[in-house]
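Of the protein chains in this complex, all but one are displayed in their positions.
A, B and C are the chain letters, set down in written order, and residue numbers restart from 1 in every chain.
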Amino acid sequence: MAGSTLGIIYRITTWGESHGAGLGVIVDGCPAGLPLSANDIQLYLDRRKPGQSRIATPRREADEVEILSGIFEGKTTGTPISLLVRNTSQHSGDYTEIAECYRPGHADYTFDQKYGFRDYRGGGRSSGRETIGRVAAGAIAAKVLKEFGITLCAYTKSIGPISIHPDSFDPAAILETPTAMPDRDASAQAEKFLADCMSNYDSAGGVIECVADGVPAGLGDPVFEKLDANLAKAVMSIGAVKAVEIGDGIEVSMHHGSTNNDPFRLEGKQIVKSSNHAGGILGGISDGSQIILRAHVKPTPSIFSPQDTVNREGKETQISIKGRHDPVIVPRAVVVVESMTAITLLDALLVNAGAKMEHLKAIYKS
Amino acid sequence: MAGSTLGIIYRITTWGESHGAGLGVIVDGCPAGLPLSANDIQLYLDRRKPGQSRIATPRREADEVEILSGIFEGKTTGTPISLLVRNTSQHSGDYTEIAECYRPGHADYTFDQKYGFRDYRGGGRSSGRETIGRVAAGAIAAKVLKEFGITLCAYTKSIGPISIHPDSFDPAAILETPTAMPDRDASAQAEKFLADCMSNYDSAGGVIECVADGVPAGLGDPVFEKLDANLAKAVMSIGAVKAVEIGDGIEVSMHHGSTNNDPFRLEGKQIVKSSNHAGGILGGISDGSQIILRAHVKPTPSIFSPQDTVNREGKETQISIKGRHDPVIVPRAVVVVESMTAITLLDALLVNAGAKMEHLKAIYKS
Amino acid sequence: MAGSTLGIIYRITTWGESHGAGLGVIVDGCPAGLPLSANDIQLYLDRRKPGQSRIATPRREADEVEILSGIFEGKTTGTPISLLVRNTSQHSGDYTEIAECYRPGHADYTFDQKYGFRDYRGGGRSSGRETIGRVAAGAIAAKVLKEFGITLCAYTKSIGPISIHPDSFDPAAILETPTAMPDRDASAQAEKFLADCMSNYDSAGGVIECVADGVPAGLGDPVFEKLDANLAKAVMSIGAVKAVEIGDGIEVSMHHGSTNNDPFRLEGKQIVKSSNHAGGILGGISDGSQIILRAHVKPTPSIFSPQDTVNREGKETQISIKGRHDPVIVPRAVVVVESMTAITLLDALLVNAGAKMEHLKAIYKS
Partner (left out) sequence: MAGSTLGIIYRITTWGESHGAGLGVIVDGCPAGLPLSANDIQLYLDRRKPGQSRIATPRREADEVEILSGIFEGKTTGTPISLLVRNTSQHSGDYTEIAECYRPGHADYTFDQKYGFRDYRGGGRSSGRETIGRVAAGAIAAKVLKEFGITLCAYTKSIGPISIHPDSFDPAAILETPTAMPDRDASAQAEKFLADCMSNYDSAGGVIECVADGVPAGLGDPVFEKLDANLAKAVMSIGAVKAVEIGDGIEVSMHHGSTNNDPFRLEGKQIVKSSNHAGGILGGISDGSQIILRAHVKPTPSIFSPQDTVNREGKETQISIKGRHDPVIVPRAVVVVESMTAITLLDALLVNAGAKMEHLKAIYKS
């Protein structure tokens, strides 16, 4: 079924399996005239690569992106941008057991139920490598947004029980710690915690937070295409995400109206809010304050402990997963959350261009 | 902008403002041959009406649905079903202050920013009455799903700090308590809690849970149209929802792989899971077990206490909201969550019909 | 199935059957701030009403439109505009024979094959009354386009063998002749021709031409969403249209490159074309000259002569259609072609708003 396309005007279509020839994305609807190079995209892709530290898988993935179309003389032409990353270091030999057994926590069983069979090598289409296309498209979206003063920042908020501390927030640490935490102390603790998980043949989950600054008021639509609804879809569509929060999120259920409403006030002539429990969205439309969201990520389902399962022949059995698996998905998923947020915001920005006669008159002087 | 349509094959388009002539929905893509009467829909609409108790607004809303098209001789014809609910008891006189001031927690400011002006009467398009179309479309979706053995049940899980107790779960109480809680004791406590909120001129939030039984394995797509992604969008698109969880939701970030994975086992010849932390979805595709989701709902933003705000002329001021407002949105939103879940599941069921050659051969014998 | 919605940003959803409660349309995505009244729409609807002359059916259809939503203080709010036309003068009693037999040239058989049964009263969803929603949505689109200097004009070019003569072109005649021909002489001849058809219990076809002036260069997309491709779909989706031409249309197959290419030249500083064989579209994108298209309309399939057919029980039989039927569809379809053209052009205008960085910067000053 055709579920590989997302967006109305900024529309991305991803393809590829972990052990096929490669993976990629078509970015259609990028406005013409944006300076863009492979390097802009590579910087984002490198953020989802496994690191050198103990907590990341030691396999080497070059993941070098090739731009196949849509750029001319260093600028986007408005036509589809096709991006390709060849698979290079995949070992199909590792995956014979998976062909037979349904791994708990994975999509093996559901793929078989849906399609009758599946590409079992490395998770196939449901592999984490599927996010390569998302991140490449996100890099371009983020570059367009930056031209309008919109910037994004995502980071690991917690891994298992270890959370960052607001007072120690250090943005530089996001790219420098193996956990993508903006708090070096918390990161060190999280590394220790993950080392324990690994020695127990186990894995851990965590929380990713993403904030967007500079988003103008007015993006998003009032009913089904609410900005928060589309962010929820975009982020929940990342494998392993099991909950999405906007602003205060789950805490709102314990608030009162008097503590949850954000009063308006003036800052010079600008209308602003005195607080931001809403996470920058009111009635599905951006309100000009910071957009804030959180994704809750489940533990890596691939663990080395033996697990009960059933095989394709319908017999009960046990599986002990081998190979190279990160004990936590969170650090590498940070840039994926940031990318999905960028993609969603850019599409809302483009779609909003026709919202009022005034906008259109700025383009088409009648 | 065009954000009033949802779904690929089962496609709904809602329209209407709280104080216009009425509200409604076009349901396009309902399979032909389903027996359907206005009463099937009215039963759902009645569940979102304000009750008689202290916790619901005393205004009377008849909300009687008229079927304008798409039914012939008591059955759906496959053509669009147009449903209309006339507005009857609206008092436009109450809303003059809102025309001037931006109510905190409402969409007044964002509508003005997006569209340049707004229908300020009763919230206009961002009123809670907008859900009438969703519930009407949900009633039809639920009826189709029932033909395939799929049933849904949504209820209030908590209001402020008061939660239902699993041991006291009584489904009959959902329709009988004013809180829509399936636990009469918790409901009584929640009513007391809400009475206190009201006497403080304040409001409260809560949590709605929805479970779907009988969903076959294989619904949903592996990438952007994941079943959980579409559920997240559908539920987050309900006004006042600030977080959506699937299965164990936010708790997964504290789990380990060994405790979060659901082992497979056999029940006779049927492959089942020994637990359901995943909430019935693996890799974006239903796994045949119960689908479970939760929506976190913010407190009613309309409170009687004075709040700081700014008016359209750009002056700081205070607003004390008058009129009739429920102290909690949750009980009336239960059927909306159930409806959005039904709509999403049915669309996934229809879209999945072309997933494999085997399906198609069952329809079009070659 | 869900085929009642058209458009990306200016998105219309029609509903209704000829003998149900009514028909209507939801217009979603109309820019906010357009002055709009029911009268603007009624003027268009009145153009598709049957006239008083010999060539139009004598039945009276009031077809009064009610605006149910989306307008506040005389202007569009940006939220969906719901329009309703109640059916008033339908006589269900006339249609018993149709319930049994498949009328040649009608959709009776194909509806039964697709949906298993059908609303047989007056053609149900495939009735010509289905165009009410299109025309109502077209009236709004035309009003938006006018604000940008874009105007449309459709007319009958020929009925059977009688064509208008370019030298006698009189735009006023379009609304004044019963044939919608802009040539009073040709119209008189066509009336005579149609009177002959009627006396032979037969019907006739014809050609509708539509031109759009003032369309800026740059609308439409290079590949699947070519402006001509979308015009072709929009116009071919009108019942009874069997061919669509753009510019010189079918004649291009007999041309040479040297006679078919339109040379560019200057008019002051403006680049214009010396001819317009292309009908205003090059590579799927408007070129700033007049857009020209033609629709070829089949004869009314309902004729009074006896015709061979088969009934639902699978027996061969004859049918002689009774009731009130225009001998030609063309004059009433003129405004439908104009409406579909307007809808398509407006959607292209809105979608194009995000085509280049320069446009976006005019809206969102970075």
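Definition applied: a residue touches a chain if its C-beta (ideal position, glycine included) is under 8 Å from a C-beta of that chain, and two chains touch if they have at least 3 such contacts.
These figures come from a predicted structure and were not determined experimentally.
Chemist: The chain left out touches which of the shown chains?
Modeler: The chain that is not shown touches these displayed chains: A, B, C.
Chemist: Which listed residue (C:278, C:291, C:334 or C:363) would be found touching the missing chain in the intact complex?
Modeler: C:278
Chemist: Using the document's definition of touch, tell me which of C:207, C:291, C:334 or C:363 contacts the absent chain.
Modeler: Among C:207, C:291, C:334 or C:363, only C:207 touches the chain that is not shown.
Chemist: Residues of chain A in contact with the chain that isn't shown?
Modeler: These residues touch the chain not displayed: 1-5, 7-11, 13-17, 20-24, 26, 28-29, 32-33, 66-70, 72-73, 75, 77-82, 84, 114-119, 124-125.
Chemist: Which chain C residues would touch the chain omitted from the figure, given the whole complex?
Modeler: Listed in rising order, the touching residues are 1-6, 14, 102, 104-107, 109-111, 113-116, 125-126, 130, 158, 160-161, 197, 200-207, 216-219, 221-226, 228-237, 239, 242-250, 252-258, 260-266, 269, 271, 274, 278-279, 281-288, 296-303, 305, 307-310, 314-316, 351-352, 354-356, 358.
Chemist: Identify the residues of chain B touching the omitted chain, counting contacts across the whole complex.
Modeler: Against the left-out chain, chain B lists 8-9, 29, 31-34, 78-79, 144, 147-149, 216, 222, 349-351, 353-364, 366.
FYI, only the chains that are shown with their structure count from here on.
Chemist: For chain A and chain B, what's the span in angstrom between their mean Cα positions?
Modeler: Computed from C-alpha means, the inter-chain centre distance equals 26 Å.
Chemist: Just how far, in Å, is the C-alpha centre of chain C from the one of chain A?
Modeler: 44
Chemist: Can you pull out the residues of chain A that are in contact with at least two other chains?
Modeler: Answer for chain A, listing residues that touch two or more other chains: 222, 351, 354-356, 358.
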